[in-house]
Structures are given as structure tokens and as C-alpha cells.
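The complex appears here without one of its protein chains, the remainder shown in place.
Moving on, here comes chain A:
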Amino acid sequence: MAGLLCFHWVGFMKFAIALLAGPQDPAARSALEFARAVLSSGHQISHLFFYREAVHLASLLGVQPQDEQDITAEWRQFITEHRLDAVVCIAAALRRGVLDKAEAQRWERPAANTAAPWELSGLGQWVDALQSADRAVTFGT
């Protein structure tokens, strides 16, 4: 949990936020609330990275009961609204059946289930993001 982190004001900071847990884990919401708080405090989010079970957030096929919140839709709206860079680890996504059109064609699968604003890319993107960020925060275990 990042709830205990306390930042001294030194002008705006660039945050790289990674999520490791899937849509059914409360960490997916904690990360979203944290990301919202980062922006509303005047900081920037340089990168979002979705690894391990968090790749399921990029699936467009989940259907939630009408009286429950749809965390994947909330993430998608947040990313689109703020035009954020949302990278999904391609290796983790392929293993778990989260494929965009190009990957579905490449691996000859019958359907794709992810698309913009999500971008499938490599771990190198996260490594880069960690280097350029002032703060790197990870959610989920």
C-alpha cells in the first residue's frame, strides 16, 4: 500500500505507477485513486504500467453486474480523459489471453480483446519509465 507515503512539496513531480494485481483485487482501485490524487495535486503521471494479473484490466470483454462498479471501464476512462501512456506488458498479456488486433493476427487467435488507450509493449518501457520518473509507485502483490 502506498497510503503511508508522504511527499514534500518540491514543485511538480513525475510519477510512474505500476499495477500488478487484477481487476478483482482492491489494489486495482487503490492504484486508480492514487493516480487521480497525483493529478489533482498538480503532479504528472509520466507512465502507467500494467504487469502480471493487471493485464486483465486492458480486456474490453469483462461484463459486470449492473449494480457493481466496473473498474476496467473506470481505468479506461481515466487513461483516455488524461491522455496517459498506459503500457501493458506484452509477454504477461499474451500468456493471459489479452491480445490486440495485431497480436491476435500474429498468433492466429480468433479474436482480439484489447485496443487503445492500452498499448501492448515490452518490460523495457517500464525500465525506461523508472529511470525518468521522480517517483515510482507499485500497487498489488
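The working rule: a residue touches a chain if its C-beta (ideal position, glycine included) is under 8 Å from a C-beta of that chain, and two chains touch if they have at least 3 such contacts; residues count from 1.
Note that in this section contacts and distances are computed from a predicted model.
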{"item": "Options \"Sarcosine oxidase subunit delta\", \"ABC transporter substrate-binding protein\", \"Phosphate transport system permease protein\" or \"tRNA 2-thiouridine synthesizing protein C\": UniProt name of the undisplayed chain", "value": "\"tRNA 2-thiouridine synthesizing protein C\""}
{"item": "Sole residue of A:26, A:42 or A:122 that reaches the chain not shown, by the stated touch rule", "value": "A:122"}
{"item": "Among A:48, A:84, A:120 or A:136, residue touching the chain not depicted", "value": "A:136"}
{"item": "Given A:51, A:78 or A:118, the one touching the chain that is not displayed", "value": "A:51"}
{"item": "Positions on chain A contacted by the hidden chain, ascending", "value": "18, 20, 51-52, 91-92, 95, 122-124, 126-128, 130-131, 136, 138, 141"}
